[in-house]
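Dumping the structure here so I can ask a few things about it.
Just one protein chain is left out here, and the rest sit where they should.
Then we have subunit A:
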Amino acid sequence: MKTLEIPTFECETGNYHTFRPISCVAWLYQKIEDSFFLVVGTKTCGYFLQNALGVMIFAEPRYAMAESEEGDISAQLNDQKELERICLRVKSDRNPSVIVWIGTCTTEIIKMDLEGIAPKLEKQLGIPIVVARANGLDHAFTQGEDTVLAAMTHRCPEYNRRTADQHEGDVARHVADDVAPNRKFSDGKDRSSGGNLVLFGSLPSSVASQLNLESRRQSISVSGWLPSQKYTDLPALGEGVYVCGVNPFLSRTATTPMRRRKCQLVGAPFPIGPDGTRAWIEKICLVFNVKPDGLEERENQMWKNLSDYLEMITGKSVFLMGDNLLEISLARFLIRCGMVVYEIGIPYMDRRYQAAELLFLQHTCEKMKKPMPRIVEKPDNYSQVQRMHELQPDLAITGMAHANPLEARDIDTKWSVEFTFAQIHGSVNARDALELVTRPLRRRSDSILGCRNLSRQAVDV
């Protein structure tokens, strides 16, 4: 048997394509129903949102740009007055429960004191203003959500253990009745003293309830989500609350409740794929001192359901160029599905927050007798394309800037962005995730008139 390989990390130039972190408004405004997102930036940000979000922009979205003009940059205009004018209009037009200011590169460079202005305007307007710095200087794509959720952590109400226990007991009783009517509630009595569980990460509500159900099956009730469906329903945080992430890009959000709210972090692999979901719930059970029940059968059943897809991808190779930080979990899931992963590109690798996931990746490689892929932080897209030419992977998971050119060079691609928007969490959605992965492979038909390569450039090279 192979010895356990230690993951090696490389770091390249950071010349890679990804979405701007402000794109998080697209899914967050939909998730938090009573919010309004105001992106304080320039035309460049606006142009990005308008084009990246496609038809959403026509649906009267609850987000807008506060577009800085020359006068703002040269400080001829007063930031506070300008923002006040704009927020008053937002208030009168939409009446949101919270306005989230998204700071951008511009506000960073001109050092606009959003954090300082917000409390003043908040008082004046009577609407909470949350400030998140989701700028391209520090962050990539999904990390935008991380900045917003970390900022929202401060707005969560204080967890009061005694009253909450009472309340939680009530909830747990209902839950127990729902899930396992035969089982007596007394089973859970000793556990309720363990504290309560808040999950963080924005997921569509149906996926969130699926994950709730996963933990209820183990008689652990989820007491709240960050973010909640409404800003006014943010979960209580405080000593005795366990928090656990559902997405790999939430490292700031993970540290904030620990350091600022005295919560305890459950470091687990992420619930992506049946293997990930099981490992995730097992870790939570371990923390809550619950003996997991029926997880193995459940996982096996899930894999059985996926057999048609697995047949299609077993032995195929994949190259992840990296742009949304889901890459480690996705690679681990695909290796467990029998694929060979050549390279995991990733914008940023938090080895502490992802420690459990990394270890799980290592074990998965060992179990499946697959080589440990190289992990490339801040990848260089140009070099990656060169490597891909040599490796000729069966599938490249990549951004839209490279997808068509790679297809023209006869490398099948899957747009990585889709993994951010599709429902891939929990065992139930593993099928959806594989549906995405296998799409380019299923579509594959015989080449037209023997044209394998349809690029114009390659002819000269």
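Basically, a residue touches a chain if its C-beta (ideal position, glycine included) is under 8 Å from a C-beta of that chain, and two chains touch if they have at least 3 such contacts; residues count from 1.
Here is the rule we use: contacts and distances are computed from a predicted model.
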Listed names "Hemoglobin linker chain", "Tetratricopeptide repeat domain 4", "Light-independent protochlorophyllide reductase subunit B" or "2-oxoisovalerate dehydrogenase subunit alpha", with the criterion being the UniProt name of the chain not displayed: "Light-independent protochlorophyllide reductase subunit B"
Looking beyond the chains shown, say which of A:Ala408, A:Ala422 or A:Leu441 touches the absent one. A:Ala408
I'm checking contacts with the chain that's been left out. Which of A:Gly136, A:Pro248, A:Gly345 or A:Gly426 qualifies? A:Gly136
Of the residues A:Glu69, A:Glu115 or A:Glu239, which one touches the chain left out of the display? A:Glu69
Hidden partner sits against subunit A at residues 14-15, 17-21, 40, 42-44, 46-48, 50-52, 54, 57-58, 61, 64-70, 72-73, 77, 82-83, 85-86, 89-90, 105-106, 108-110, 135-141, 382, 385, 399-405, 407-408, 454-457
